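Have a look at this one before I ask anything.
Only one protein chain is missing; all other protein chains are in place.
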Amino acid sequence: MNALTKLRDRLLALDTASLSDAMDSLYIAGGLQGIKPQVSNMKIAGPAFTVQYEAYEPEKNTFMNAGNYIDEVPEGAIVVVDNQGRTDCTSWGNILTTRALQQKIAGTVIHGSVRDIADIRKMNYPLYACNVYMVSGKNRARVRAKQCELTIHGVKIAPDDWIVGDDNGVLAIPRERLMEVILRAENVEKTEQRILGTIKEGKKLEEARNTLGYAVPWESKA
Amino acid sequence: MNALTKLRDRLLALDTASLSDAMDSLYIAGGLQGIKPQVSNMKIAGPAFTVQYEAYEPEKNTFMNAGNYIDEVPEGAIVVVDNQGRTDCTSWGNILTTRALQQKIAGTVIHGSVRDIADIRKMNYPLYACNVYMVSGKNRARVRAKQCELTIHGVKIAPDDWIVGDDNGVLAIPRERLMEVILRAENVEKTEQRILGTIKEGKKLEEARNTLGYAVPWESKA
Partner (left out) sequence: MNALTKLRDRLLALDTASLSDAMDSLYIAGGLQGIKPQVSNMKIAGPAFTVQYEAYEPEKNTFMNAGNYIDEVPEGAIVVVDNQGRTDCTSWGNILTTRALQQKIAGTVIHGSVRDIADIRKMNYPLYACNVYMVSGKNRARVRAKQCELTIHGVKIAPDDWIVGDDNGVLAIPRERLMEVILRAENVEKTEQRILGTIKEGKKLEEARNTLGYAVPWESKA
């Protein structure tokens, strides 16, 4: 099992809420606002392959292939496309999904819209996006840069930063802070499990939190 | 069976649409715009326990427990939190849900965001909110007042006003108007059942409505 797989497995054992709390404790912003699960009950973690789109109006009778970057995305990566949250055209669909599954890409995050959603749900491919629509991005948006830094609602995402998604939404974690974040998030989850156990025994929340260190849940107590 | 249980059962036999029509006939506004079911196929009715949050930016290294009000919420009540519709941080999650189930709280309505949604769906807890996200409200919002009057998109909600939620959304009914509203809503439903019966026999809608008093459906005809 290589290093990437080990990291992914540790992240998949956590959830975005615990990771976000760990990031809060380190004063790192990571939540990608407005990006929702479009296929439910999924969980993904992997390094980002980033793609920046820009608005584009071609001359008539010119047509561009916007999605060919997909061929370069490595196995286990998560495609992150910034199409500036556009809801009037899409930048992901069934052809890209089919290719992504072939390449063992771990999932896709679109700051913008997606189409062919019924097919994609049948394929069970993890897809997060702002919106579902049917109009193509072809001749409306084009790739400006690949593997560049993105900024989504103030959160910066560099290539190989880690992306985690679940039914709460999607987080980006700076790669150089990843181990710190994982360690704190693992402690957050342990603290929460203890609080949940105490509540199930009938204790008050205030009591459970005071006893079990809810104020600093990322500190190890074991 | 106590009075509260009887009222709840009568409300649960109705739906938010009939109750809203009854309130329209009395010129009372009750619909809470933008608050959506986050767990489907639920129906709740109960007196409100209200909580007003406000935005808050603490000094670094200070942490607050925002949710401890939960210990005071009585069985059968519905928690109503006004966090001003914020989508950048959450004010409900799995710990509060676990405690709410322990306390037999009937459900929760958040004018704002919630997290841990996959867990909450598994727990089958009735939850209504504007948005799902993963970032904590801790150190972003704090309780300003409990059991105070809230105003959500112009609708006032006092403690012990009645809250009803179903897949259409959430309504607040002033407690002093509750019996009037229930009686009219029961008549609305009877009128609608008669109209539906007539339509299923193949009658035109206009005919069904004219015959059956659709213009004043809250008036008793029996």
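In this document, chain identifiers A and B correspond to the written order of the chains, with residue numbering beginning at 1 in each.
Here is the rule we use: contacts are C-beta pairs under 8 Å (C-beta built on N, C-alpha and C of every residue); 3 or more make two chains touch, one makes a residue touch a chain.
Bear in mind that the values here come from a model prediction, so they are computed numbers and not experimental data.
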Give the residue, chosen from A:67, A:174 or A:217, that touches the chain omitted from the document. A:67
Residue touching the undisplayed chain, where the options are B:4, B:17 or B:183: B:17
Name, in rising order, the residues on chain A that touch the hidden chain in the full complex. 60, 63, 65, 67-68, 70-71, 87-88, 93-96, 98-99, 102, 115-118, 121, 132-136, 138-139
On chain B, what residues meet the omitted chain? 15-17, 19-21, 24, 27, 31, 33-34, 36, 41, 166-169, 171, 192, 195-196, 199-200, 202, 204-206, 209, 214-216
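In this section, only the chains that are shown with their structure count from here on.
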Fit chain A to chain B on CA atoms, both being copies of the same sequence, and give the resulting rotation angle in degrees, nearest 5. 120
Euclidean distance of C-alpha centroids - chain A vs chain B, Å: 31
